[in-house]
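What you see is the complex with one protein chain gone and the rest in place.
Read from first to last, the chains carry the letters A, B, C and D; within each, the first residue is number 1.
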Amino acid sequence: MAPEEIAEILKDTFGASITDTEFESAHPRVVVAADAWPEVAAFLRDDDRLQLNFLRSISAVDYLEDDKFAAVYDLASYRPGKTDSDAWALTNAVAVQVWTDRNDPHIPSVAHVWRAADWHEREAYDLMGVIFDNHPDSVEGLNGFHPRRILCPDDWEGHPLQKDYAFPMEYHGIPAVTELNQTRPIH
Amino acid sequence: MADVILESQPDINADLSSDQIQQQDLQTEEMLVNMGPQHPATHGVLRVVLRTDGEMVLEAVPHIGYLHRCAEKIGETVAPYQYIPYTDRMDYLAGMNNNLAFAQAVEKLTGLESEITERTKLIRIVFAELNRIASHLVSFGTYGLDLGAFTPFLYAFREREYILDLFESACGARLTYSYITVGGVTDDLPERFVDITREFLDYFEPKVHEYNLLLSHNHIFIKRTANVGVITAQEALDYGLSGPVLRGSGVNFDLRKQPGSGYEEFDFNVPVGQGEKGTVGDCWDRYIVRVSEMLESVKIIRQALDKLDGTEGQETLHKKGKTLKLPADEIYYEIENPRGQLGFFVRGNGSAIPDRVKARGPSFCNLCVTEKVCEDVLLGDVAAIIGSIDVVMGEVDR
Amino acid sequence: MASITLPWVQRDTEKLSNYREKAIRLLAFIALAHIPIILGAWFLLDPLSTKPADLQDSKVLLVPPLCLGSIGGMLLFAGAAFAIYAYELIGRVLSAPWVAFIIFIGAIFGIVIGVWLHAEILMTVQRDWMPAKETSVIPFVGIEYDHTVQSIYQNNLEGKSVDFPLIGAISIDTPILAYLMFPLQFPLVRDLVAVGGIIGFISLIPGFGIWWERKVAGRIQSRMGPMRAGGWHGWAQSAADGIKLAFKEDYVPPGGDGVLFRLAPYITFIPPICAFIALPFATAWVFRDLDVALIFILAMLGIEVMGVILAGWASNNKWSVYGAMREACQMVSYEIPMGMALLIPVMTAGSLSLTGIAEAQSGGFWTWFVFVNPWCFLAFFLYYVASLASCKRAPFDLPESESELVAGFLTEYSGFRWSMFFFGEYVAMYVVCGLAAILFLGGWMSPFPASSAEWFIAQANIENGMLQTLVKSLLAANPIWFILKATFLFFVQLWIRWTLPRIRIDQVLYACVQVLLPATMVVLLGNTLWILGVSENGLNLGWLIAIDGIINKILAAAGVLTLVGIVGIAAYGYRNNKKLVGWLAVDQLPGK
Amino acid sequence: MDSVAAEQGRSLKDHMDDLAFYIFAAISVASAFGVVVSQNIVRTALFLLGTLGGVAGLYFLLDANLIAVIQLIVYAGGTLILIVFGIMLTSKSPWAEFKPPKSQIVLAAFVGLLMFIGITSLTLSGEVNWAARATKTPLATSPKVAEAGEALLTTYLVPFEVDLTAIGAAYLAKTEK
Partner (left out) sequence: MLAVGLSHYLVLSALLFSLGVVCMATKRNAIGILIGVELVLNSANVNLIAFSKFQTGLVDGQVFAVFVILLAAAEAALAIAIFMNFYNNLQTVDVDRGDVLRG
């Protein structure tokens, strides 16, 4: 089923919360409002026309100029073939984008829908700083709960992949050396 | 003694004695054991914290990040053709496949894909499949090591040596090739490459049956792997597993069989776990899927080599590869890496340097299932399960 | 670029150089101090003229050792001084591989000739000069003690001579030989010499075993194994490892129990060596022929467990506690099937002493207990599997399984203590293989029946004693056969280790309790009934004896076939090993 | 004791046996003393191993080969491992010093000393005429293993069976995981 038809189905079931669609690009995607995203996700997986049972990846993108974060979910539906021997088909490949404000980035977690989302969301928080609410593996931070860090040490400040990330010059006494002391080194 | 749990009789006069008597069984206190970043069974720097009670592992929590080299941050500072060497170092056992994934993602994004010649596509497929064989040989060897059989490791590396020599004759490197770049391959094949590869394939094919005799159908090996670490098909899809781990659970899904993967004209079948020695989705199934995939790759390479003879003259590197301008658009493209589906999300902003590069590493997704699978297993099984999931830490930590 | 010597390096080299001079001067002085002692003793003793007879009084007795000792001391110190003085020269000479090889071969031949000479002298002393054994009965207890008369000189030595078959007869009238003969009459001295022989052989086993294991592993894994240390096929690899390990850092984990940590390797290392007390190499070649030899060896292997547990406990490391616990339950549980499987050859031979069991298998290889009856055949394999587990080898090497427990109870051990553990493990392996060789494969009996030796001698009518003993040893009984069989079983242990993966701890215990133990009991029962049926004073069933004969032939044929098969495969593999591995000569690739 | 008569007949072998006796006695008494003194329970188990080894040596000297070997296998190889299992399963930290108060130690030591002096004075006083009590005729040679085995199954069959049932009961009663 083409992404446009999927967008149609979503529009007439959820109406306002599907804020925008983007099909001319190489990565056709539907934009969903952050607060309605868990219901849409559950619908995408459970609806028998769509059955998007495979979450391929969550990519967090930093739009510094218009002060927004975007979390791009790539989904697909793996359907078994007619008989046991022939191959499963990958259909309904679609991407969903969720915008969130850059200074207070909160997106509800979909780890309860797809178990794969658990680690992807922790990585998105750890590197980009997007806070996923009621994440199964969340930790009490300064401002409320946030997913536990997965790659960086637990007491690391800042989120490295943000465009305006300042390199820490020292961590637990270990000096950091960059070329000509640039804060944002270009290799 | 583990599975024979002697249920002790309830203590009749329990209520008489002091209040702190709770459970009847002998309560040995649990231990937190660090199957630490430095441990022979964890391939590379993976730390698994095991909460054990005697020999029984109650809970296994993997901790990653010890090999994090900020590959994605660097992606935002270099042009695509300069980023290829970084993709080599993600899954360092399958350098060619990583290069292919990133190169095809950028080509699809910039529309360069239509100008790739037929010869380049065939060379890319030959090298990708050879690298798949080399990667599966390493996982077959190290899995034998995890279970205590030292000899298969040496045989696997003896065969892999020939593949690395083939790669070295083509691109000069043995592990980090950077051979497949944006717009084609760095240079054409050396002259006798095709018939030496054919000789290698004839030499290699009977060896796989020898391995099956030596390890796969060895009774002790089956005892150690059958019915251990079972992952059902539904769980595999839910956890986003891919590659031999997904196929081991009975899901017959291979990206190479999907339309638009460039493998349409080759006929090969996809080995799937049938629970031959135990239940579907146990360690043995994942292991046997990898070993039989090597045979399938041999078939593909043979067919690709036959087609290659006809495409002598075509040039294999597109000039525009180095001077690409990325459109202000994004793309997510996946290919079938030996360990699973390696996907690249690339977003350009009009300039030559991408705005965001994210790599979806198959080992990263496959590893998250260890927490669920390693519950209430024996200490020996944890090594078997992590070995069967075949994790490469370079790809997990990026 | 002019070489700059840093100030502190400069100072050390100067200090070092005069250290060396000081050492040379000191040693030379000590060597010279010996000369007056020698001269004094020479004049006092005047060795050439004294007769052995007047060696009676102890004062004279004291002088010769003093004399010999001081000569030896002088040579020793002078040699040390020379070694330090000309160390470059010596280094250059020793570094040539053939020199080291000659020393090694020379050492081996030296030991062999030494032991043989000692055996010859002992036999002559025992046979010709000892008076008839006097037995005295302890008054009220009635236990008979055989003790030889103390002094050899009541019957004076003139006219006696030792005839070495090769060298011919040497008469004893010169006192020097008398001095050598004198100590040999005391049982304590003979025991010391025997202990020297055993310790020599025991220290040879790990040295040879470790090198051979690495070569066999290499061969199985289509590589060469050690090739560099000491020349031909890296023969000195174990020696090199031993020296390297001896100089490693002596690390004791903090927090653990230091004393137990240091003591544990020796508790693991000493019992297997004690097991060699009771293990016979040939009818007379045993240190003490205990009547409980079999159980004594089992007991010694049992005590080893305690050392491993202490090692695991004292290393203050979670992994080693795991290793120690696994070791404890594996070794203790596998002792039972091993002990019972040993009873079966004891039952068929009817005697508990090992020499008796070996004698019962002297009628050619078809009388070996492996082939005698089907139950013994099974018992051999049950025993072998149980012995694998009790030596922590091959599929049962859980306690120090690298992949799960890092290195089990050996995690914290390094250097010399670590090699002590391995020394103990290889000696225990050899003891277990030796026991299997004696009980099931006829120990030092040759595959040909004992009678064939006399028949051959009669046919070729050989008179010379030496040749006769040679033929007898080849065709009848000789320690070499025992060593060959034990080494073959040792090889099978290596072979198994490098092919099979490791089994899990609950499978190890399941195999012991649910599989091996019942099987051993059934085989024990079967064997008792079988012997009862076959033996004359038992039920003496005709049909069973017939079946017994047939099965004996079948099993013997099976044994020959397996041996021929193994040798055949090895030959086939050797003949075209070039074809198997090296055909894709890598240098064919272009651009190379 | 008619030791004077046996003096001349003593060969080197007898002297060696006496020396061996004193060595083994010293080992077992020293490790027994170690068991009493040492605080760390794992060390007491090790000292117990020392005592068992020393006593086994004594049995070899007393020509009781079978018993020495059985002692090594069953006691040092089996019971001691069981005791070490007990130590490891039941002790939070084996270095927990169970310090009994000083008074109890002094009292116990005094009682022990008293008992030792009492027994030795009784045995050495010689009232008890050992020889007269011998009921059965002594054997000519030292009891071989065969006789010990045979006696075990003939004259002492009943206690042998009781023993086996006791071990069986112990096995069933054990409820450790």
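FYI, contacts are C-beta pairs under 8 Å (C-beta built on N, C-alpha and C of every residue); 3 or more make two chains touch, one makes a residue touch a chain.
Because the structure is predicted, anything quoted here is derived from the model rather than measured.
Contact between subunit D and the unshown chain involves residues 1, 3, 6-7, 10, 14, 17-18, 21, 25, 28-29, 32-33, 35-36, 41, 44-45, 48, 51-52, 55, 58-59, 62-64, 66-67, 70-71, 74-75, 78-79, 82-83, 85-87, 89-92, 98-100, 104-105, 107-109, 111-113, 115-116, 119-120, 123-124, 130-131, 133-136, 138-139, 142-143, 147-148, 151-152, 155-156, 159-160, 163, 166-167, 169-171, 173-176.
What we mean here is this: only the chains that are shown with their structure count from here on.
Averaging Cα coordinates per chain places subunit C and subunit D 32 Å apart.
Remark: subunit A and subunit B have CA centroids separated by 24 Å (rounded to whole angstrom).
For subunit B, residues touching at least two other chains, in rising order: 1. Those residues of subunit D lying in contact with subunit C across their complex are 2, 5-6, 9, 11-14, 16, 40, 42-43, 46, 49, 63, 65-66, 68-70, 72-73, 76-78, 80-81, 84-85, 88, 94, 131, 138-142, 144-146. Contact residues of subunit C toward subunit D in the complex are 136, 138-145, 147, 150, 186-188, 257, 259-260, 263, 267, 290-292, 295-296, 298-300, 302-303, 305-306, 309-310, 313-314, 321, 325, 328, 332, 335, 339, 352. Every residue of subunit B that touches subunit A in the complex is listed here, in rising order: 64-65, 68, 70, 72-74, 77-78, 108-109, 235, 237-240, 251-255, 257-258, 270, 329-332, 334, 341, 343, 345, 347, 355-356, 358, 360, 364-365, 367-368, 397.
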